[in-house]
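Note that one protein chain of the assembly has been removed; the remaining protein chains are unaltered in position.
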Amino acid sequence: MSRDDLIVILFLIATVILLPLISGSSYLLSVGIFAGINALVAIGLTILMGYAGQVSLGQAGFYGIGAYVSSIMSLKLGLPVMISMVIAMLAAAIAAILLSVPALRLKGHYLAVATLGFGEIIYVILNEWGPGGPSGFGDIPYFSLLGYTLTSSQEYFWLIWGCVIIVMAFSLNLINSITGRALRAIHGSEVASVSMGIDVVRLKIKVFVLSAIYASLAGSLYAHYVTFVSPSSFSLFYSILVLMMVVLGGMSNLWGGITGAIIITLLPEVLRGFKEYDILIYGLILTLSLLFMRKGIVPLVIEAIRRRG
Amino acid sequence: MSRYLRLGLVIFTILSVFFTSVPFSYAKEPYRIGAIFSVTGAASFLGEPEKNTVLMLVDQINKSGGINGHPLEVIIEDSKSDETQAVLAAKKLLEKDNVLAIIGPSTTGESMALVPIMNNAKTALISCAAGAPITNPVNERYWIFKTPQYDTSAVEAIYTHMKKHGISKVGIITIATGFGDAGRKALHDLAPKFGITIVADERYGPKDSDMTTQLTKIKASGAQAVINWSVGPGQVVVTKNWHALNMGIPLYQSHGWGSKKNIELAGKAAEGVIAPLGRLVVWEKLPDKHPQKALLRKYEWDYKSLYKSEPGTFGGHAYDALMMVVEALKKVGPDKKKIRDYIERNIKNWPGTGGIFNMSEKDHCGLDMTAFEMVVVKNGDWEILK
Partner (left out) sequence: MFSVFLQFLFSGLTTGAVYALVGLGFNIVYNSTSIINLAQGEFVVIGGLMMWYFSELLKIPFFLSLLSTIAVSALIGLIMERLTIRPLLKKADLLLMIMVTIAVSIFIRGLVMFKFGKEPYTYPPFTEGDPLIIYGAVIQQQTLWVIGITGLCIVVLYLFFNKMMLGKAMRACSVEPRAARLMGISVSKVVMLSFVISAVVGAVGGIAITPISLMEYDKGPMLAVKGFCASIMGGLGRGRGAVIGGFVLGILESLTAGYIHSGLKDAVALIIMLFILFFKPAGIFGSAQIARLRKF
């Protein structure tokens, strides 16, 4: 990763360690936890959209698989949480492969719709056949590692943002490696990439699977934090929300995903005072930012800094 | 004395005069309660009347001197019918606002998500949602209560009526949401006890526009009655479809049917529809001596004059939840544990909008089948069945 990226990571590590120590507020930390969970999904989508140029309106499906599979494995089958999470990631990966093989032949709108269809099918499956059906189920075990169970908001904040940092570091390395450059070539022009010998299809599938694994991780963490899941958290609405995070934060930069996630998770909290107006304001903010801040916040900020310095 | 000190003293005097001369001046600390309702989102038909009810009651209470002189402050949060938001709202209320208790949320899913949080925070939650798992198993729900009737009680009321009328084969049609699902489970679980067989089991989605297919299947199955379990427009669509198909067998609705709006929207299709309803919708038809009549009348009149619409059963759940906490505060003061204990131990034979409550160590809901009246729609109005 570049030197700038490294600096931001170190800064992030410092913030993550200090924040729970400074703020005793479980409420604020919870907001931060959900922001972190969303960030994980957003990072995956950023790589998929910004670098590989593929649209997905179905990330909620993988998010839901992560949550449900991990919960069922740990609650109903009594498996340790970490193993359940790994199984969930495998399930998501398999689903992603099954989806991407036919889907990635499609372009543009068609791909978007195919992923949307996938997300919706997962939702219907969870709603129909998930334990508890539409009501969901609870008593999901807390996250535990080597015998130690996490229960406080501070611990979860560190856990989840720790995951975010690790995922970010891994992703940044990926982007700057040969694979990453191949990805960007694909985004630029698939035809040219193929003629350069890049196995375009294989690479796209890999990225799709990666984004699914990130989303699954996020879903599992969500389940073991809230200890209750129901299908309504994993609907099309969430897929669109994540999409918004990526677009708002800026697709072309990996940090955009985290930024967008933080902003969009924070927004309802900020808007809490506005009660009924909030859907209106939400739509308005989104529309306006798409109209006037197309590239996304992070690229715009970077441009501004470069111009000054 | 320095100039500034004098100035400060003047300001201080003015302010204290101002504050002590305000009508109903509260030298006393406000009692703070939290409320989480689905004011927006899929369950907003629940959250909105609940919120309105609370606002109205708080205003009335404060205008008549508060609770033992302490003003009542209810901080209402909108969960947007989303569990994550409900969790965040609860945490905010518990930490930032230091509330003594929380009423709501409006849906079972959200309530379930809050159970561990409330237990950890050792603060009472009085939910306005119906699901039985909210207060069961009761030994794991020490801090959790709820005011709506159990859906199992509604089912019992329906089955009892059916048994009396010789109906033994039913077709059920339920909505694919938490509410519908809970009803479906209760319908299946309780059927054998009343000698009832479910011969058809259909579902539909919350935004579906036509249920004739499902109803046709029920008709073809030889059912002697149809039970629809949903809240929201689905009830009206099923009613209209049932009428159009001329099914020839009675239609029973769940306790979610209790709103004049449904009759209005369904038009003449609603004639003959039977449902177990909380007394709030039929208070006019109650005998004057009924312990709930007076408070129901007052509630509906006050709500109507303020909001120009009827509160419906759902608003009533919030009414009951709030008034229980208010009474507890009145009797034991601002102590979380004492409030919880009061509700569990002292809410006995307590008339509310939902019924007459009898809370206990084993029952954190306090209502049973007798909270309902079996009501039929006749000439566009409610009529209590004897």
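A few points about this structure:
Order of writing sets the chain letters: A and B. Residues in each chain are counted from 1.
We take it that a residue touches a chain if its C-beta (ideal position, glycine included) is under 8 Å from a C-beta of that chain, and two chains touch if they have at least 3 such contacts.
Being a predicted model, the structure only gives us computed values, none of them experimental.
Among the residues A:124, A:166 or A:192, only A:124 touches the chain that is left out of the figure.
Interface with the hidden chain, as seen from chain A, comprises residues 49, 55, 102-103, 105-110, 112-114, 116-118, 120-121, 124-125, 128, 236-237, 240, 243-244, 247, 251, 276-284, 286-287, 290-291, 294.
By the touch definition given at the top, chain B reaches the unshown chain through residues 40, 42, 44-45, 48, 176, 202-205, 207-214, 216-217, 220, 232-233, 236-237, 240, 244-246, 261, 265, 267.
Criterion: only the chains that are shown with their structure count from here on.
In whole angstrom, the spacing between the mean C-alpha positions of chain A and chain B is 36. Across the interface of their complex, chain B is touched by residues 25-27, 30-31, 34, 127-128, 132-136, 138, 153, 226-228, 230, 232-233, 268-269, 272, 275-276, 278-279 of chain A.
If you check the complex, the residues on chain B that touch chain A are 39-40, 42, 77-78, 80-85, 87-88, 91-92, 94-96, 108-109, 112-113, 115-116, 131, 133, 176-178, 180-182.
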